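Report on the structure given below.
Every protein chain except one is present and positioned as in the full complex.
Letters A, B and C mark the chains as written, and numbering starts fresh at 1 in each.
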Amino acid sequence: MTSRELMHRSEVAVSVELETPNMTLNIGPQHPSTHGVLRLIATVDGERITSLEPVIGYMHRGYEKLAEVRTYAQITTLVNRIDWVSGFANEVPFILGVERLMKVEAPERAQWIRLILSELFRISSHLVFMSSYPLELGATTPLMYVLREREYILELIEGLTGGRFHPNFNRVGGIKPNYGGGSQSKKQSMDLPAGFFKSTIEAMDRMNKICDDIDILVTGNELFKARTVDIGVIPAEKALEFGLSGPNLRASGIAYDLRKIENYLPYDQLDFNVISRPGGDCFDRYMVRLEEIRESVKIVRQAIDIIPSGPLQAKVPRILKVPRGQVYSRAENPKGEFGYYIVSEGGKMPYRLKIRSTSFSNLSILSWVLKDQLIPDLVAIMGSLDFVLGDVDR
Amino acid sequence: MNFLLFLGVKVALLLAIVLTAALVTIYVELKAGSHMQTRIGPYYAGGKWGWAQPLADGAKFLQKEDLAPAKADRTVFGFAPYVVMMSSLAIFAVIPLHGSFVATRLDLGVFFILAISSLSVLGVLMAGWSSANKYSLIGGLRAAAQLIAYELPLVLAVVAVVIQAGTMSLVGIVEAQQATLFTINGIAISLPYILTGQVVGFIIFMVASIAELSRIPFDMPIAESELTMGYLTEYSGIRFSMFFLGEYASMVGLSAIAATLYLGGYGVPFLPQSMEAFAGPAVLLLKVSALVFFIIWIRWTWPRLREDQLQSMAWRWLIPISLLNIAVIGVFKVVL
Amino acid sequence: MSDQPDTDQAAESPTSEPTPLEVFAADVTERLGCLSYDVEFDTVRVFVDKDKWVDTINEARTELPFFSWLSAIDWSKDYEVGEGVADPDSLEERFEVICRLSSVTNGDGVNFVTVLPRENPTIGSLTESIGGAEWHEREAHEMFGIMFEGHNNLIPLYLPDDFIGNPLLKSFPLIAREVKPWPGEVDVEGLPETDDEEDES
Partner (left out) sequence: MSKRIAFPFLGLFRGMGMTIRAMVTKAPVTMYPDEKEIPVPRARGVISLDEDACTVCMLCARECPDWCIYIEGHKEEKEPAKPGGRIKTKNLLDRFDIDYSLCMYCGICVEVCPFDALFWSPEYEYSEPQISDLLHNKDKLGEWLVTVPEPPALEA
């Protein structure tokens, strides 16, 4: 009998003798570990959670309804803000869906720019995880180191798109046009600014460096391992049942990556690995993300070597009217499968837009995975799922 | 009359030293922590390097409204910070800055410290219970469990020192560390206990005192990301600053004890007795600063453990090791 | 019922050579005993009889294990927001409940669709076998008013408990757009047409 079982038995014995009633602990909506406004109603027996009921919706903005009164160009602005740490990655599947409905395809260079930006946002999003996760376990310093490095990524993004978090850079059939400098210049798309390649390569070197630093500061830390290894194990079948995707699913041993299996953006011309780990615990989810930063660095490096020159905008009518049809378009968001089910009735606005947001599904497993865990593990497990409340509530 | 006058002077001096030390520690924590995080930290307060930041914080705390939750037990709630503060201050009464420069020369100094330092948990428990907040309660209970688990290795580690020194007086322990061990070329060599068999004891003592201070990696009672500061959740203003000062004062206090027990205290090797009156306190300060800095350094590097992991570490590792340590020291004491 | 031919609403039976996706869709439809299928824009829709909803989804999950999402569409002539359907005259008012399952080894994915009446829409709940459906069904319940039988926690997910109405119904007004006049209403001059023409060239 392991010591854990012994301990558990003794706990049970004690609680039977003393008849301690369970306590309801209300965690959130304002709580440091809930990343915003998530509320958890936990019934705890001492520190052990006997049942847990997540309450979401404090940030429900009704995007699916708002999208019904907005034109397709305006929705791009909106979907940026669903998962705000990876704004661009939310735009991509939407724009690809609309392009599929309209049967246009963005020129090659535009596709590559989209790919580069997607990967930059993936790095940025994973870096946010790398910074906040140790913080939840009590290590405050990785936050600063990692956010400092993320600033280099954000600067790249801002230099290219003009926005740090909400690039709003995709247009149907291409990318955002220039602004300012005469009406002729507005007809051209925003190309890469001078020096972009050089600063990207430098930033990518920094990313590899910070990954090594994180390895020393966090991964190699015995206390961190003690807090994460074998904690919050999600077996593969449960992960599939709850619709977990992205790093959370890959950490459960399923190498499901839409960049490989869904035919979108020129990912097929690049050489990269899908990281997956068999354990399904917090440590594996963390490691998958750390390794994915390295893979994304590889992708960006290859992409800026390959990126062809050429036009950035396909011909589309000025007033977008999308033909009738229904399309489900998905892409690999940093957090997993992000998809839009666009129902168009031929108008300027979609008839219905279903947003399959990643964190919503990733978080739905919460009450299952947190059952019979300890309160400190609640923080560790919840953090390891890497959710953004805007993405959960939409 | 004379007694009262002396008492007044002693208390005033002690308070001045301890509070200054606590404020300086707070400043070092702010500043060193910031720089470890590639930040600047306090910058504007006081003109240069933000040296006045702890004072400014103190002034801010004083101005704040003294809030207590509606369902709190106000008497206990109000009293708890002072219990914590008192226990951290009382430690300093017996720490010798120099052989003849100690507030109270107790023959049972070690015993007194161990007794009084565990009082702080009473204040923490009072705070946790009276706040009428579940997080505070969990935090208070965690603190109590932690203290019980860590008081034992702490005591057992100190017992080994007491055995080696043969006295419970802190001055006596320092003097025992100054005793000549052997002579080389006519120079009498004396070594602090950490170099003469107490390494394990020192490590255990430090681990246990960090746990008792509830600082990272053992800050589960206040764990911000889990319990939103635990028993401190409901405190604000002057009462919070009492806890705050108390925490840093105990940090200095426990470091001073560690320095006294293991690092030779105020003793300086190779120094004539006449010089020691001046050099002693300075040397002690240096040793204390090093230990305090080490504790701060840990706090800004490591994550936190889990309560049950901490317990299993205490009961399964530290206590057996410290018992073994006592046995080994005892055997050596008898044999040598 | 498995070999019932595609007679219902959306079946665009392939006229020319079927694409691989259509072959796949036909195969799924055949094997699971669904009503019909429809492939457009690389999106496979398989129509399921509402009584066989739960069984079909459960069976499909052996092949397509990844539960992606579940939601609904309100097909209604009466709309308060946005734009209505293209030809309201031929519209059959209904709810469509969609559940998407997909494979994790290749790009296969199917949107299983079932049709519910607009009055008193009720369907079996998937929560028994798919834990992840709980939140999705709660969302569909509060947004469209669809009842999921067998769901034991069918309380609002996003909305406050005392909220009245089902916001994603087309007939539900969007208050933000009701209370504020459109600033574009003010007209001084019509839209400049010149620019458009240049664009087309």
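The rule is short, and it goes like this: a contact is a pair of C-beta atoms (placed from the backbone, for glycine too) under 8 Å apart; a residue touches a chain by one contact, two chains touch by 3 or more.
Keep in mind that what you see is a predicted model, and the values were worked out from it rather than measured.
K.L.:
What are the shown chains that the omitted chain is in contact with?
P.N.:
Those shown chains that the absent chain touches are A, B, C.
K.L.:
Going by the contact rule already stated, which one of B:17, B:32 or B:122 would touch the omitted chain in the full complex?
P.N.:
Candidates B:17, B:32 or B:122; residue touching the omitted chain: B:32.
K.L.:
May I ask which residue of A:229, A:255, A:274 or A:316 touches the chain that does not appear here?
P.N.:
A:229
K.L.:
Which residue from A:168, A:276 or A:313 sits in contact with the chain not drawn here?
P.N.:
Considering all chains, including the one not shown, the answer is A:168.
K.L.:
Tell me, which residues in chain A touch the chain that this view leaves out?
P.N.:
Contact residues on chain A toward the absent chain are 2-4, 7, 70-71, 73-74, 76-78, 80-81, 141, 145, 148, 155, 158-163, 166, 168, 176-183, 185-186, 190-197, 213, 216-218, 220-223, 225-227, 229-230.
K.L.:
Tell me which stretches of chain C touch the chain missing from the display.
P.N.:
180, 182-184, 186-189, 191-192, 195
K.L.:
Touching the hidden chain in the full complex, which residues of chain B are there? Just list them.
P.N.:
Residues touching the hidden chain, for chain B, are 32, 34-40, 43, 297-298, 300-302, 306, 308-309, 312-313.
Please note the rule applied: only the chains that are shown with their structure count from here on.
K.L.:
Which category does the touching pattern between chains fall into here: line, ring, star, complete, or other?
P.N.:
line
K.L.:
Just grab the chain with the largest centre-to-centre distance to chain A, centres being mean Cα coordinates.
P.N.:
Max centre-to-centre separation from chain A belongs to B.
K.L.:
Measuring from CA centroids, which chain ends up nearest the centre of the complete protein set?
P.N.:
A
K.L.:
On a C-alpha centroid basis, what's the spacing between chain A and chain C, in Å?
P.N.:
Centre-to-centre distance between chain A and chain C: 24 Å.
K.L.:
Just curious, how far off is chain B from chain A if you go by their C-alpha centres, in Å?
P.N.:
The mean C-alpha positions of chain A and chain B differ by 44 Å.
K.L.:
Determine the centre-to-centre distance between chain B and chain C, using the mean Cα coordinates as centres, and give it in whole Å.
P.N.:
Inter-chain centre distance comes to 64 Å.
K.L.:
Hey, what residues on chain B touch two or more of the other chains?
P.N.:
As it turns out, chain B has no residue touching two or more other chains.
K.L.:
At which residue positions does chain A touch at least two other chains?
P.N.:
Where chain A is concerned, no single residue meets two or more other chains.
K.L.:
Which residues of chain C touch chain A in their complex?
P.N.:
Result: residues 40-43, 45, 65-69, 71, 73-74, 81-86, 98, 100, 104-107, 109, 111, 129-132, 134-136, 143, 156-160, 167-168, 170, 172, 174, 177, 195-196, 199-200 of chain C touch chain A.
K.L.:
Quick check on the complex: what are the chain A residues that touch chain B?
P.N.:
3, 7, 23, 25-26, 31-33, 47, 134-141, 143-145, 148, 217-218, 221, 223-224, 226-227, 374-379
K.L.:
What residues of chain B sit close enough to touch chain A in their complex?
P.N.:
36-39, 134-135, 138, 216-217, 219-220, 223-228, 300-309, 312
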